[in-house]
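A single protein chain has been omitted; all remaining protein chains appear in their positions.
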Amino acid sequence: MNQRIAVFPGSFDPITVGHESVVRRALGMFDKIIIGIGQNAEKKYLFPIEKRKMFIEKIFENENKIEILVFKGLTVEFCRKNQIAYILRGLRTSADFEFERAIAQMNKTLLHNVDTVFLLTLPEHSFVSSTIVRELLRYKGDISHFVPKSIQNLL
Amino acid sequence: MNQRIAVFPGSFDPITVGHESVVRRALGMFDKIIIGIGQNAEKKYLFPIEKRKMFIEKIFENENKIEILVFKGLTVEFCRKNQIAYILRGLRTSADFEFERAIAQMNKTLLHNVDTVFLLTLPEHSFVSSTIVRELLRYKGDISHFVPKSIQNLL
Amino acid sequence: MNQRIAVFPGSFDPITVGHESVVRRALGMFDKIIIGIGQNAEKKYLFPIEKRKMFIEKIFENENKIEILVFKGLTVEFCRKNQIAYILRGLRTSADFEFERAIAQMNKTLLHNVDTVFLLTLPEHSFVSSTIVRELLRYKGDISHFVPKSIQNLL
Amino acid sequence: MNQRIAVFPGSFDPITVGHESVVRRALGMFDKIIIGIGQNAEKKYLFPIEKRKMFIEKIFENENKIEILVFKGLTVEFCRKNQIAYILRGLRTSADFEFERAIAQMNKTLLHNVDTVFLLTLPEHSFVSSTIVRELLRYKGDISHFVPKSIQNLL
Amino acid sequence: MNQRIAVFPGSFDPITVGHESVVRRALGMFDKIIIGIGQNAEKKYLFPIEKRKMFIEKIFENENKIEILVFKGLTVEFCRKNQIAYILRGLRTSADFEFERAIAQMNKTLLHNVDTVFLLTLPEHSFVSSTIVRELLRYKGDISHFVPKSIQNLL
Partner (left out) sequence: MNQRIAVFPGSFDPITVGHESVVRRALGMFDKIIIGIGQNAEKKYLFPIEKRKMFIEKIFENENKIEILVFKGLTVEFCRKNQIAYILRGLRTSADFEFERAIAQMNKTLLHNVDTVFLLTLPEHSFVSSTIVRELLRYKGDISHFVPKSIQNLL
């Protein structure tokens, strides 16, 4: 396993300021962070996969340590294939923590030499989620505190 | 800040299998992990600082990416002086999470370019703590599942 | 903003003894509490909006500090339009708390001079929810401990 | 009420190693444990009721204190009809706990002389759930750590 | 191990209505419940061990399935010596749960064939604790909702 690569998996429907901040603050630890956009045929997304990917590319266009890939299936399979040793995730609340712990422990059971690394979201991002952004978009609410500036006019 | 160095701060009174596992699994991400043993004049320890340090040295004697230092005062001051960009911590439960989040956010407020990185303890370590080890030692209970093998005969 | 008015928003599908108790105990703090019944075209309700409203009117028919309104869209828009400074919510459990905190902080980000005020449900109401009432109604269970007396024969 | 009988209710879609372990460890307390498979016409299951039942029969085929029954409707009605005094449930995390507490307190309100008895899942089962098993099955992941051996080739 | 005996360990400084209710509701499951009063030389108690024991004897004087014993040291040693297969504990909140889970998992690691059995406190007891009773006694507050009737005049 390449211990200098991490994957940051998610739906990113759409990416938020919380996601962006976690990735930027983790960059120091790794040679490369792969943002892995999960694509699940049975799930409904507000934004199609091309748009979700484009938003992320836009935000990190000047960041050469970041790669953006789409994947289907289990995150651990993606790790195995790409020899990725660390999964990166953000934590906001203890509800997040309980959920993420179960996923991380399942992943470690399925692929023993992978570990999940957590960064905290910043306090001002502790209530930001893609769900809230989609809710705001539906009611034409103000998304400017929730979505990175460079893509706000694209949503 | 040197982004390839992390500090793993704690009292380590004494170090447990949980601590050991978190450090070993984090080694891939960093060029060096400094195990920072906090020494607080107002706190009572079961083991004196020399012993706490010796236990850790014993456990990691063949691990050249690990350094062991004693420090007093705030963790962020230790980071500032040593140009350390990441603080490493283990998470067991959501009670841990709530406590660690407050400390980590305080630290980031005091020193903006430091981030705390969390690894989960393994499921079989989720109830291991130095407090429980001390309790077992007091009642001559069996510590073999709680403390690294190489130091069990030293306690 | 009128600081003597609060809105108590919810689906109220149907209103429970928990809702009723929170409103009655909050009445002392405010000149008026508006019970805001959220109506969301994409959501399925067991009771149509007319019934949900009628139940609440029945319960508070002798309470002249209470007004009942139906609203669509974001709660903060409702607050802005009606110059409401406080959103009232009940808290049962720490799971509630985590959920409510995210919503409340989002609301404050969207409308800076609005605050959410929480009362605890009474211990004997800590497990009461509209979801449980609907479940009981489906299986013809006994709802008498969950729904205010004055509407029990109307469900 | 017969105080030596407990019901272990669930969907068991499918049964996991976590469920199995809770039942086996509770057997000492009771003369009989009835595994009650909830069947809800409005819910979609991955495995039909016959298969869910057959899996459980296979696992406990040599255990004469266990009975397996299918039931519809409220768990308390099942208890009343069968004069069962205790409901048995497993607890993994504090998220589980909050959810289970509400259900248990509702049940006690509906049927005063029934109590819910909780056992902890083992640490190595703390992230095991039927949901995760179904997810793994969908992506042809390895279920061997999640499902009892005797039924792994039947899934 | 005798699977029909449980120990209910605690400091009982003093016993509360919450403790009493948990024991009474668990009596159906067991042939005997031993109330084990922990006595720790390094801990300060408000009531001496004789009084703590007398309060409990008074409350359960007509209950022949209950035995009251004082013990020192680890609960698991008490279980081993007395061949007790189950430890009984009450759960009030998710904070309790996190704490109790760590203790229970430690106990199971130390003595494999012991399990901890949890009952919920009643909703109206969810905030009752010996700590609160001692606080009320210090300030001459009203303890009548917190302590069993038969001992209220003895405190």
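Per-chain numbering from 1; labels A, B, C, D and E assigned in written order.
FYI, a contact is a pair of C-beta atoms (placed from the backbone, for glycine too) under 8 Å apart; a residue touches a chain by one contact, two chains touch by 3 or more.
Treat the numbers as computed from the prediction; the structure is a model and nothing was measured.
A.B. asks: Which shown chains does the hidden chain touch?
C.D. replies: Those shown chains that the absent chain touches are A, B, C, E.
A.B. asks: Among B:M1, B:L27, B:L46 or B:L74, which one touches the chain that has been omitted from the display?
C.D. replies: B:L74
A.B. asks: Just one of E:Q3, E:T75 or E:S126 touches the chain that is missing; which is it?
C.D. replies: Answering carefully, the residue with contact to the hidden chain is E:S126.
A.B. asks: In the full complex, which residues of subunit A touch the absent chain?
C.D. replies: Residues of subunit A in contact with the hidden chain: 93-94, 123-124, 126-127.
A.B. asks: What is the set of subunit B residues that contact the non-displayed chain in the whole complex?
C.D. replies: On the subunit B side, contact with the omitted chain comes from 73-74, 76-77, 94-95, 98-99, 101-103, 105-106, 109-110.
A.B. asks: Against the chain that's been left off, what residues of subunit E make contact? List them.
C.D. replies: Residues of subunit E in touch with the missing chain: 92-95, 126-127, 129, 132, 136, 139, 141-142, 145.
Here is the rule we go by: only the chains that are shown with their structure count from here on.
A.B. asks: Please tell me the distance, in whole Å, between the geometric centres of subunit A and subunit E computed from their C-alpha atoms.
C.D. replies: Centres of subunit A and subunit E (C-alpha means) sit 46 Å apart.
A.B. asks: Note the residues in subunit C that touch 2 or more other chains, in rising order.
C.D. replies: Those would be 93-95, 126-127.
A.B. asks: So which chains end up touching which?
C.D. replies: By the stated definition, chains touch in these pairs: A-B, A-C, A-D, B-D, B-E, C-D, C-E, D-E.
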